[in-house]
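This is the structure, below, for whatever I ask next.
Every protein chain of the complex appears in place save one, which is left out.
On to subunit A.
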Amino acid sequence: MKYSIFSLARAALSGHKNWQRTWRDASPKDHYDVVVIGGGGHGLATAWFLASEFGIKNVAVLEKGWIGSGNAGRNTTIIRSNYGLPGNTGFYELSMKLWERMEQDLNYNSMVSQRGVLNLYHSDAQRDAYARRGNTMRINGIDAELLDQAALKKMLPFLNFDHARFPVQGGLLQRRGGTARHDAVVWGYAHAASELGVDIIQNCEVTGFVRDGNGKVTGVETSRGKIGAGKVGMAVAGSSSRVAAMAGLRLPIESHVLQAFVSEAIKPLIPGVMTFGAGHFYVSQSDKGGLVFGGDIDGYNSYAQRGNLPVMEDVCEGGMALIPMIGRVRLLRQWGGIMDMSMDGSPIIDKTPVDGLYLNAGWCYGGFKATPASGFVFAHLLARDESHKEAALFRLDRFQRGAMIDEKGQGAQPNLH
């Protein structure tokens, strides 16, 4: 069905009893042209772009849980394109442009809100680094503004400008950045893909790959039976190593837990997204009023979707250093999600050494903002067997070639990215 003011009015007149399912709850067929493993944002976006842009409509998305049960519903909903290195800068801007037209493309309200993303700086050296980052963005056609303390005092008078150790000196603002409603993003892609004939199959866990005599992947074994496939794409960040191991692959990835937090609802306080530059703390305010915030990953390998207290303490200390008054606000909920931490902090979108198997992985803790572009370039790779130009550097063999994309310059230590 098509959503509009008229469909809303019609449903309202009948007491909201005639809404159809947002997407078809499909059962697996014997064979698909493309099977996408993983019904998160990236997998669903891949399926939608395959059907809408590349004319491949005989597609299935396999999800071991239900749509929205994994990281799609666990992130802190931030969208931005303020990256500094070749490979990342253009890719994330492609994503931002796709966010800007997503609701029209999908006929679904994903509540994209360009309320601005502000990275604060606390020293002269950090100001210079942010000026450089802003310039990199601007020469690539991305909006960026370097704000001084006077501008910030007007905008955010409650910040701890005179902190003895980390005074707020200014910030780098991307006004086109902001937030989106994360559940609505997966629901929207599921809705639009399903309308084009894509089968979205929930409670269907992949348990192995079907290979022919030459080793080519020709399908998947699942908890709901064998499903044949012309090509198989993996979009299972968090579990990439486990799924790849079924095809005999080892990846340059470790799985780590990242926590996120939400406070009780308060009146409008934080206008956009802001990040503390002297520790790791970032915050925005949801439309319901809760402060949504987070910080570093816990730092040890984990597949448990929960973290430990030291990081919680560190994140809250960062918040208190930046906005002392939030000490009066109570923490409401806290949860964890599993991140594919790659060896250079950047993603991998590439063919694998196994014929017929394609990989979309290594999103670290930045996968949400990448959702539309990740789907688009992965669909491009699956449909045409060649990388999209904005994903041309996200190759699996880049570690072997010494062509890392390491924004933080940390080297091959995944828990430091």
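Here is the rule we go by: contacts are C-beta pairs under 8 Å (C-beta built on N, C-alpha and C of every residue); 3 or more make two chains touch, one makes a residue touch a chain; residues count from 1.
To be clear about the criterion, contacts and distances are computed from a predicted model.
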item	value
Protein that the absent chain corresponds to, by UniProt name, given "Predicted Zn-dependent peptidase", "Sarcosine oxidase subunit delta", "Methionine ABC transporter ATP-binding protein" or "L-lactate dehydrogenase complex protein LldE"	"Sarcosine oxidase subunit delta"
Hidden partner chain, touching residue among A:86, A:208 or A:310	A:310
Options A:159, A:253, A:364 or A:379, residue touching the unrepresented chain	A:253
Contact with the hidden chain (one of A:215, A:279 or A:299)	A:299
Contact footprint on subunit A, counting only the chain that is left out	241-242, 250-255, 299-304, 308-310, 313, 343, 399-400, 412-415
